[in-house]
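Starting off with a structure, shown below.
One protein chain is absent from this view; the other protein chains keep their places.
Up next is subunit A:
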């Protein structure tokens, strides 16, 4: 649950009225977000003209999915599967050709003005490349408070204090609140992107390949952070990823996409351990793995070391090549 440091940020930002329906949603069977039969067509360049209609390409072809309160739904697939386009439709970053998105019982597919604005404060997106999704000329302070400013809301507690609280929550040094994105490493920059998403206390965070560009040790940290924030804040994730090993660490449920359609959808362990669709099986078997017997031996050696505290890492210094 919310820790003391997070309390100030969340409580003041979220209007009291919004928390009542939120609680109701969690108890009823109605999911936080429901997408029904989403279709997105793009015109094929170079076709069509004065007389003929352009050929169209269906990037998303009848996708239906649900994200429940407090859960993580992972949308996995290879490039061109339509997973990112689906995420954009759900977050209203692009308009669907047909189909419907219902958020918290309210249709938002064609929402405009105030209703769209409200939806945008409930749904936030974290992108793959932190540097290109953060304005290089803006300080952390300005970046992180931008969603509030855009919505014409007051920054609770003042810009600096608010930014510093958020930075602490995502594991950044709060003294760096006036720095620019280029002064941070990739992992730190991604934390800024996450802090920005948290600024409006969203109920759904869409992560579009949010950890794909990071080094493995940094990636592990960001995965841990995303999981901790969800435990603390109770929001839901729509987690778009091509890396199935990452998905296994973070998802509650998994939807597998191929050629614009969801071919399989289910609980995480069911999909990974007992895949039903041929494509899911192909995908899973293609993932490179360290041999299980090597993994077992390594884990046993690590456990043996942990059990024998007398043996510290001192003798290993000599192994430096």
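Just so we're on the same page, a contact is a pair of C-beta atoms (placed from the backbone, for glycine too) under 8 Å apart; a residue touches a chain by one contact, two chains touch by 3 or more; residues count from 1.
Following the convention adopted for this analysis, contacts and distances are computed from a predicted model.
Chemist: Pick from "ABC transporter ATP-binding protein", "Electron transfer flavoprotein alpha subunit", "Molybdopterin synthase subunit MoaD" or "Putative thiamine transport system permease protein" the UniProt protein name of the chain that isn't shown here.
Modeler: "ABC transporter ATP-binding protein"
Chemist: Considering the complete complex, identify which of A:53, A:112, A:137 or A:289 is in touch with the unshown chain.
Modeler: The missing chain is touched by A:289.
Chemist: Identify the residue among A:98, A:183 or A:224 that touches the chain left out of the display.
Modeler: A:224
Chemist: Just the residue numbers, please: which parts of subunit A touch the chain that's not shown?
Modeler: 78-79, 187, 215-221, 223-224, 242-246, 248-249, 272, 282-295, 297-298, 301-302, 313, 316-317, 319-321
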